[in-house]
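What you see is the complex with one protein chain gone and the rest in place.
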Amino acid sequence: MNILYFASIREKIGRAEEDVSPPPAVTDVGKLIEWLKRRGPDYELALGDMRAVRVAVNQEHVRLDHPVHAGDEIALFPPVTGG
Amino acid sequence: MNILYFASIREKIGRAEEDVSPPPAVTDVGKLIEWLKRRGPDYELALGDMRAVRVAVNQEHVRLDHPVHAGDEIALFPPVTGG
Amino acid sequence: MGVRVQREDFDIGAEIAHVSKEGKDVGGIASFVGVVRGGEGPDAISAMTLEHYPGMTEKELGRIEAEALARWPISASLIVHRYGRLVPGDNIVLVVTASRHRRAAFEACEFLVDWLKTKAPFWKNEEASDGERWVAAHGDDDEAAARWNK
Partner (left out) sequence: MGVRVQREDFDIGAEIAHVSKEGKDVGGIASFVGVVRGGEGPDAISAMTLEHYPGMTEKELGRIEAEALARWPISASLIVHRYGRLVPGDNIVLVVTASRHRRAAFEACEFLVDWLKTKAPFWKNEEASDGERWVAAHGDDDEAAARWNK
């Protein structure tokens, strides 16, 4: 699945986008984030405070229990600040 | 004094402006209008329904008891309809 | 700050840019353009002519603008009102208000537009298929302007 990072989360992780293949146990957004946080301190820093993380799956805002599948476009970003 | 007519009142009276010298007894707007109405049927038609006549003296909206003097610019017009 | 009454059309983009530059610490510019409605059917007008009282109109528009500036924190504003014969699609009036805060800009702009539609010394003569007529003052617009007195 393709993961996009935006704004401060993108800066902390150090990349805008990556393709990942999590294990089959990663079935929803919450589990995906827990899995990502174990990839290193940058991920832990970027995703540690879940109150400041928002998620979109295939460009729709979703909650942590939303399922994820191979082929999904998953975006992680801080709360929007508007234009 | 200089009298200006606008819109439907101008059309009924048949002129946009005239200089008049009413007698000394014409001391306020109400008396001026009564005096004008005696000048002919066009004036009577234009000024007969006082609910549809508004008055400005020297470019300020006034009531019928407002005094008039030689040298004043007096405007008679229907209620405004806005832009 | 400014008020103009003119026969000519106005350049909306240039006017808004000017107000935006004139104001200090501007965050938002609200504007409104009133245009001549065409429509279809028996009520459709083919043209309208706005008559006004030169000199007094500018004074009254200036007073309206001053009132808006007293009620809202507006850093720059403009009213341009046309007179003369206009056809459907033509611009009639432009109101622009710039402020640090968008809410103030919107409210002052709407206040000015409501006022202009009811209190500004213009008289409207409409041309339709059955001839021309002077428009009578009506109540809806007075109601809209009355909102602001509450």
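Some points to look at:
The chains carry the letters A, B and C, assigned in the order they are written, with residues numbered from 1 in each.
The rule is short, and it goes like this: a contact is a pair of C-beta atoms (placed from the backbone, for glycine too) under 8 Å apart; a residue touches a chain by one contact, two chains touch by 3 or more.
What you are looking at is a predicted structure, and each value in this text was computed from that prediction instead of being measured.
Although one chain is omitted from the display, it touches the following shown chains in the full assembly: A, C.
The chain not shown here touches chain C at positions 11-14, 16-17, 20-21, 25-35, 37-39, 89, 100, 102-103, 105-106, 109-110, 113-114, 117, 144.
Even with one chain removed from view, chain A keeps its contact list with that chain: residues 4, 6-8, 10-11, 56, 59, 75, 77-83.
Note that in this section only the chains that are shown with their structure count from here on.
In terms of the distance between Cα centroids, chain C is separated most widely from A.
Separating the centre of chain A from that of chain B, both taken as means of CA atoms, is a distance of 76 Å.
Note: centroid distance chain A to chain C, computed from Cα atoms, is 50 Å. Chain B and chain C, compared by their mean Cα positions, are separated by 27 Å.
For chain B, the set of residues touching two or more other chains is empty. In chain C, no residue touches at least two other chains.
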